[in-house]
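Take this structure, written in structure tokens, and hold onto it; I'll ask about it next.
All protein chains but one are shown in place.
Labels A, B and C are assigned to the chains in the order they are written; within every chain, residues are numbered from 1.
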């Protein structure tokens, strides 16, 4: 296998070295635990506050470690690249996040994540931690059916973590934090496009082969091919292919308020994300929907993939206030 | 020319559409002026405060528009992709930034930027605005000589804009703001590496052709080839090639304090930037240098280029305090 | 003829060897319809298992102890979907084999317990294009062979053959479980990586029994 063209030393050590760098750069915000690997808030769990833990494969940075901090997560558990973490990483993170008020686990809907968090919750429960789990499944590219693995959790996860984090900070109890997380999950939808594949370090070659004049619509965040492959189109046209199913699935009606989140897959210039944002916003406004909050940037990535996803969250006063609440993480801060 | 694989509609409109999206997404922070194009703080110039203006070609986002806001720039002037803006864009931006206390223009050292800002300053001066200009030239990859165009301005520009912005916010007068900007310029150095080229939309093909097993050391931020091409190496080794000339040029001595800034060129995953950070920090510590402030992320980019640069700024108490001062822009906020 | 703890250790070592040998193939299969990590995940897991085995102070007492070591190690090193699925399979198999030696019916019990564990965790049935499509025919073939009086080695050999058939038969299927299900119709035409790793592991079991 030819050496893969990345700023890494070794596919086997990249996650650990990256976490070490992350911890060294932001000691005021995070503390890195190395055996097993997880990211926790500097200063540890706040007494009486519901703990929030999330996690998943690495390669989606800043998700989840970049969202650890006041107003968002208490701990994040990174797996190997694109591979769910193991229960013996997750369980200690859950314990570290617990200050007696219980812990909400925010899990993206992937078989691996669900199963590993399930086992971890059992382990933590055995140690006396009350754990509740919510499963994020915002990707409308995937058919949601009782007979399938269901929709994936993608960029909408940021909204779940931010809003549930704010609720926990405000003193909501575990049931209430879980309820507001479920409210976000019920009201957030996403869809993504890839212009290029990404290369997982250990795989050494692109996750799929895409001709120069074709793109993948309905991709997830693990370099999987999308639902369909179409000829390259203009940004406005592509944006419409992403926004329409999202808005339709949410049944958005005129007069409703939303958060519009355009997420980059890692390798897309910010200038292009704003081109997508511009069109997505116009399409929502054509429907009479009011965009009252916005987020644009690379927050839930697939390594160096070029592409973007469009996420819409239906807002009410509670969700808006929680979105606006202070947050101090390395990736989101206000 | 084949359509270039980007989330754009047309190479001719991408800058304008992107600015429109940027303005729509962040009306609380910026106001977009469209004839001519420039980005100004929402709410306009603060009475009595020295104005800060920067600008340059587009394609380096979030530089400069992402740094407009309280504690940093008053206005940013985006040119066409990788092309300096014109005097008739810059001059109105300077005027908009002026509240009577004069304006500091922060110019990256490129012939085009220098010449266009020079003419703009003359135009603004003719309108009664006192303009001072500082030229950022932190790139140690380029030989600095009286007989050349000198070193380029690259990622160090962020530090100049942040620190000068804080000084202006604190009420420093124009000479004092210019002096602190010059102090940053005298103490900041950078060097970059490219793993891949980038494609300027109107050019339609990569800025250089790089085999799969070679990288360019000493690149700028405009997709220019670097000083030399070397075989692909591990991240630690590459980081050493970047950090050593930077630290040497600064003549860093044991016991000194620095800001370490690892900047992504746009298409490099955050995880890799932290691998670079980890090694750069270790190398500085080996020299007895203390890293007291850090910044890691994609701040001065070359579209979707994969690569990174390492910037070191020698800190004293004044620079540290100004770096720590509050900032509220779309790309930097604390 | 019966299988003892030496067989179990040999099975595990052979499993590691074959998984590592087929690492790139499993990655490639997973790249087609998943996220390209299955070969890496299994290699990481079985490398850790062998390291654990090598580090044991005393030889394992029985087959169950070996399988439990495999279970906990896979569970804590593989991650992804395969980690908990294989982990549970080995854990259940360990419970079903707390005996010093396995006869043919004992081999059947091992396989049945493993399959039950996978189904209990993953909730997949046959035809969903998962490892269940290799484990199910393997277990059925083992039952048939054992019932017709085959030796443990022949039971395992029948199971491995059936796992191979089952894995190949996943090619035309449209996935409805696991990551490949996100591809919908586009998942058809590719062999399921977990079914392939199942086949490799059962073949290792048969070879260890030869």
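We adopt the following convention: a contact is a pair of C-beta atoms (placed from the backbone, for glycine too) under 8 Å apart; a residue touches a chain by one contact, two chains touch by 3 or more.
Just so you know, these numbers come straight off a predicted model, no measurement behind them.
Engineer: Over the full complex, note down every shown chain the hidden chain is touching.
Structural biologist: Taking every chain of the complex into account, the missing one touches B.
Engineer: Among B:3, B:42, B:149 or B:282, exactly one should touch the missing chain; which is it?
Structural biologist: Candidates B:3, B:42, B:149 or B:282; residue touching the omitted chain: B:149.
Engineer: For the chain that's not shown, point to the residue among B:3, B:179, B:203 or B:282 touching it.
Structural biologist: B:203
Engineer: With respect to the chain omitted from the figure, which of B:119, B:133, B:244 or B:320 is a touching residue?
Structural biologist: Result: among the candidates, B:119 touches the missing chain.
Engineer: Hey, which of B:22, B:38, B:67 or B:110 is the one touching the hidden chain?
Structural biologist: The single option touching the absent chain is B:110.
Engineer: Which one touches the absent chain: B:223, B:245 or B:267?
Structural biologist: For the chain that is not drawn, the touching residue is B:223.
Engineer: Applying the definition given at the start, please give the residues of subunit B touching the unseen chain.
Structural biologist: 1, 57, 79-88, 110-112, 115-116, 118-119, 141-143, 147-149, 152, 200, 202-203, 205, 207-208, 220, 222-225, 227-228
One rule holds for everything that comes next: only the chains that are shown with their structure count from here on.
Engineer: Whose C-alpha centre lies nearest the centre of all protein C-alpha atoms?
Structural biologist: Smallest centre-to-centre distance to the global C-alpha mean: chain A.
Engineer: What is the distance in Å between the mean C-alpha positions of subunit A and subunit B?
Structural biologist: Distance between chain centres: 29 Å.
Engineer: Give, as an integer number of Å, the spacing between the C-alpha centres of subunit C and subunit A.
Structural biologist: Result: the chain centres lie 32 Å from each other.
Engineer: Could you list the positions in subunit C whose residues touch two or more of the other chains?
Structural biologist: none
Engineer: Mind pulling the subunit A residues that touch 2 or more other chains?
Structural biologist: Subunit A, residues with two or more chain partners: not present.
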